[in-house]
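Yeah, one chain of the complex is gone here, protein chain that is, but the others are all in their spots.
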Amino acid sequence: MSEAVHATPPSAAARPAPPREPSTLRLIATLGLAGFFSGLAIVGVHALTLPRIEQNRRERLERAILTVLPGSRSFAVFVERDGRLAPLDAEQAKQAGEPPIYAGFDAAGKLVGFALPGSEPGYQDAIHGIFGVDPARRLVVGFQVLESRETPGLGDRILAEEWIAPNFRALAIDPGIEAVAAGKKTAAHQVETITGATISSRAVVRMLQKALERWRAGIEAYAAGAERARRGE
Amino acid sequence: MGDLIWIFVAAMLVNNFTLAYFLGLCPFLGVSGRLDTALRLGLANIFVMVITSSCAWLLNTFVLPHAPYLRLIAFIIVVASTVQFVEMVIRKMSPALFRALGIFLPLITTNCAILGLALFQTNRGYDFLEGLVFALGAGGGLTLALVVMAGLREETRVLDIPKVVQGMALYMILAGILSMAFMGFAGLFSSGGS
Partner (left out) sequence: MPPPSKPLGDEFLKGLWKENPIFIQVLGMCPALAVTNSVVNALAMGLATCFVLVCSSFFVSSLRRFIPRPVRISTYIVIIATFVTLTDLVLAALVPDVHRALGAFIPLIVVNCLILGRQEAFASKNPVPRAVADAAGMGVGFAFALTCLGAIREILGAGTFLGVPLFGPHFEPWVIMLLPPGGFLSLGFLLLFFNALKQARDRRRAAAARGETA
């Protein structure tokens, strides 16, 4: 920039303060304004997208629950209160701080089983999954990954039906879930890990073990109660 | 206690920020030409990471539950201003430390490893202590990667390397081999993980 250019605009010449040293107030005002408008934009778009995002999440969870409990048509949300399972309605479920589990019912309203969510560190990051458990037959009847960032082609084979179908469709929960090497499954309570995805598949087994440990008593008490109530009538 | 050690080892070796998550590559590829510079940059990073981790925990616990969608902007502003504040404090309190770390501090603001640390810590729901240990591990891992790379690059200077390979291509391939070596640490997980 030449001197001549500097001199021509009268406003620049009239103002003695050189533009190189803006006042602290101006700095704070600039940042404040930037923050204000950015906050405004974010809050606006957040309000616009929130219903859609929540709906996506809910639909995905609902699909997962109905998938891991074959035969179920509807489900209800439960939490543990004083060592017993207590049902929550949809409004309460949103507010509830404690982790919920889901009971699935078939078309006739009979209990099919419980869907237990869990999470466990995998190879890259936490794996979130959900298991279907049938307390009457004492079997794990389904599994689905809700969220994972395992390596494509390796760890993400835990998402594949080829692994889930033979291992989690009729997995006995007694005497306790056990992980065995690929091709070494001999008993109904064993899960084969995946060669090349050992860490991810072991994480899934640990997730299942922890979920069962956490919920076993509550589920069994509830299922026994439901059975008694049915026979009593 | 075992969990804490686990978080530390995992962050430092198994999931090394630079070699497994590709975070903090700018200093890794750009600055790590000399061993002592690399070491000091690494230390400055650990320092900022520990502070960031505490700030992220404070924000996550007290502020962000009310407005989770502001997380990103809150983190980045806090990181940037903390770094500047820390720089001022160090300059006043300890000129020696400032000379050692000072010039690197502004660089660190735009280092993705710092923001990555805050975000990972949030995703994994670490509490305050776990967060600190995670920051120490991640910073240690970053320092280790920087120092190893700087050592290798000092070596390459005296070697007769074909001109085609020199520069960024060589560093990338070196990083690839280092990353492969670090993958071996994943074995720690499968044996002792459960």
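When the chains are written out, they are named A and B in that same order, and each has its own residue count from 1.
The criterion applied here is as follows: a residue touches a chain if its C-beta (ideal position, glycine included) is under 8 Å from a C-beta of that chain, and two chains touch if they have at least 3 such contacts.
For clarity, every value in this text was computed on a predicted model and none was experimentally measured.
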>> Using the touch definition from the top, which of A:46, A:138 or A:169 touches the missing chain?
In response: A:46
>> Touch as defined at the start, partner being the missing chain; which of A:62, A:147 or A:178 qualifies?
In response: A:147
>> I need the residue numbers on subunit A that touch the omitted chain, in ascending order.
In response: 1, 5, 20, 22, 26-27, 30-31, 34-35, 37-38, 41-42, 45-46, 49, 52-53, 56-57, 60, 125, 147, 149, 151-154, 196
> Please identify, in ascending order, the residues of subunit B that touch the omitted chain?
Replying inline: 19-26, 29, 69-70, 72-73, 76-77, 80, 110-112, 114-116, 119-120, 123, 163-173, 175-177, 179-180, 183
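In this section, only the chains that are shown with their structure count from here on.
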> If you average the CA atoms of subunit A and of subunit B, how far apart do the two points sit, in angstrom?
Replying inline: 28
> Which of the residues in subunit A come into contact with subunit B in the complex?
Replying inline: 35, 38-39, 42-43, 46, 121, 123-126, 198-199, 202-203, 206
> Can you list the subunit B residues touching subunit A in their complex?
Replying inline: 10, 15, 69-70, 73, 77, 120, 123-124, 186, 189-190, 193-194
